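A protein chain is absent from this complex, but the other protein chains hold their places.
Note that the chains are named A and B in the order they appear, and that numbering of residues resets to 1 at the start of each chain.
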Amino acid sequence: MSPPVPALPTPRDVYFFATCVVDMFEPEAGLDAIAVLEHAGLRVTFPEAQTCCGQPAYTTGFPEEALRVARAQLDLFPEPWPIVVPSGSCAGMIHHHWPRLFAHDAELSKRARDIASRVVEFTDFVVGTLGLDLADADDAPVKVALHTSCSARREMDTLRSGRAVLAALPGVELAHHDHESECCGFGGTFSVKHPEISAAMAGDKLDAIAATGCSTFVSADCGCLLNLNSTLAKRGTPLRGRHVASFLRERLRIASVEHGP
Amino acid sequence: MSAQASQRARSAIFARLRDADAPVPHAVPDVQGYYDGLPATPGDDATRFAERARGWQAEVIETTPEGWPAALAALVSERRLRRVLAGRDTAIADTLAAVLPSMDLHWYDESLETFKPTLFNEVDAGITTTLGGIAETGSLILWPDVREPRTLSLVPPLHIAILRASTLQPTLHAAMHAQGWAAAMPTNVLLVTGPSKTADIQRLLVYGAHGPKQLVILLVRDEAMP
Partner (left out) sequence: MSAVRPVADPLAFKDNARIVVADPVLRRSFRGAMDFLTDKRAAQFPDVAGFNRLRALGESIRQYALANLPQLLGQLEERLAERGVHVHWAENAEDANRLFLEIAQRHDAKLMVKGKSMVSEEIELNHRMAEHGIDCVETDMGEYILQLDHDRPSHIIMPAIHKTKEDVARIFAEHIPGAGYTEDVNELIAIGRRALRDKFATAKIGVSGVNFLVAETGSIVLVENEGNGRLSTTVPDVHIAITGIEKVIAKLEHVAPLFTLLTRSATGQAVTTYLNVISGPRREGEKDGPREQHLILLDNGRTQAYREERFRATLQCIRCGACMNHCPVYARVGGLSYGTTYPGPIGAIISPHLMNLESTRDLPTASSLCGACGEVCPVGIPIPDLLMRLREAARHDEPVAQQRKALKGQGGARRMLEVAAWKGWRLVYANSRIYRLVTWLATRCRRLLPGRQAGWTGTRVALRPAPRSLRERLAQRRPTPIPMDDTSKPAA
């Protein structure tokens, strides 16, 4: 298995496709991802007109609606730069499903395939392309669990990158949890169409993570985090999951982008 | 009437299949290529066979071309098998008759309809030949026929099989080709791997479900020694 984007010479410029969840619900994760990228010396371009990859409609059975939304993103990445996405499932949607979504139209399909080939999940990009040196990061001991979203794991191979990032950070102990590869129960509209089953999956996942005694857990998928953190908040326990970019920014002692540069 | 209904159903089914999206043409699967590409397995087939068969709770007695009749006689006597059943006119029939007490040895001569009460209630063991074995899985290859009926290896609580190591094949796929199964297909071909078993109650493995409770293999080491 190889990372979706081969280890190229480090680019000067990247696009940042934030995803709708990050834009509206988890802006900190987006800011932190941008901070890490800029810290590595990259110029980050955030196309203002971006909205969503179309995944929610696509997986619910409304491909036509998904197509219209995805179509509106096709014009936003004219330069041949990598497109960094801070969410594995959205990256997977663009990488695997956009080419199929536009298969009926040769011209659109060509552009979708071009974009698909440049899309890279944030953690993958940090490990596979940037090769960011993490040795100087904060080395205060901390025990961290890792939750990889299923589509990220199966469509984007981000498990390896997630583990690699945590392994490269000094002081970080990776706490393996029971049934680690199992889904957290989010699954987009699945979580509201089958709430009891979804809740049972989220509950089991959180029990397993909590059982490791970790102080936090990280994930590269904001859908999973939304599900798990909302459940934890309802439980009233202090444990929370964090986006891997936020954890990374903190360990690298990088100032938030809003205060710099 | 039923034949007509069946024909009507057949026509309707075929019409629907032919009316479907044209199939994407598909290359003939390269089964041979797959098996050719597998890494070579170390060790000889007989050793591997014995190890695998034992893993499935078969009892494997390794013996020689000269020694197997005595080993069989000892087995029958030690287990106090009172009624042992075998097929007449097989390659081993004369040897069986020579080494087993005639009181204990019975031939499968009747057809199943009349033989059922005896077969189901009185036979202690069935002895069969084998067409070969499969080293990869520890399986026996049986082609039941007029001499050795299908139930001979199935109904008695103990199945004793005579297997010549020279007839072992590395894999099922190799056996199918080496023994020309497709061209000579008899009414029944069996692979038998260990005694019958089930794990249907709480996933707990129990041997002796509906078929034999025990399987003893006399593995005759007759292969050419290097």
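Following the convention adopted for this analysis, contacts are C-beta pairs under 8 Å (C-beta built on N, C-alpha and C of every residue); 3 or more make two chains touch, one makes a residue touch a chain.
Fair warning: this is a prediction, and the values are worked out from it, not measured in the lab.
Peer 1: Which one touches the absent chain: A:R113, A:K143, A:R163 or A:H194?
Peer 2: A:H194
Peer 1: Touching the missing chain, which residues of subunit A?
Peer 2: Here the touching residues of subunit A are 13, 16, 18, 20, 22-28, 30-31, 34, 38, 43-52, 54, 56-65, 68-69, 71-72, 75-79, 104, 150-151, 153-155, 181-183, 185-203, 226-227, 230-231, 233-234, 257-258, 261.
Peer 1: Against the chain that's been left off, what residues of subunit B make contact? List them.
Peer 2: Touch with the absent chain occurs at residues 2, 5-7, 9-10, 12-14, 16-21, 23-32, 34-35, 37, 52, 56, 108-112, 115-117, 120, 136-139, 144-146, 149-151, 154-155, 171-173, 176-177, 181-182, 185-204, 206, 208-212.
We adopt the following convention: only the chains that are shown with their structure count from here on.
Peer 1: Using mean C-alpha positions as chain centres, tell me how far subunit A is from subunit B in Å, no decimals.
Peer 2: 54
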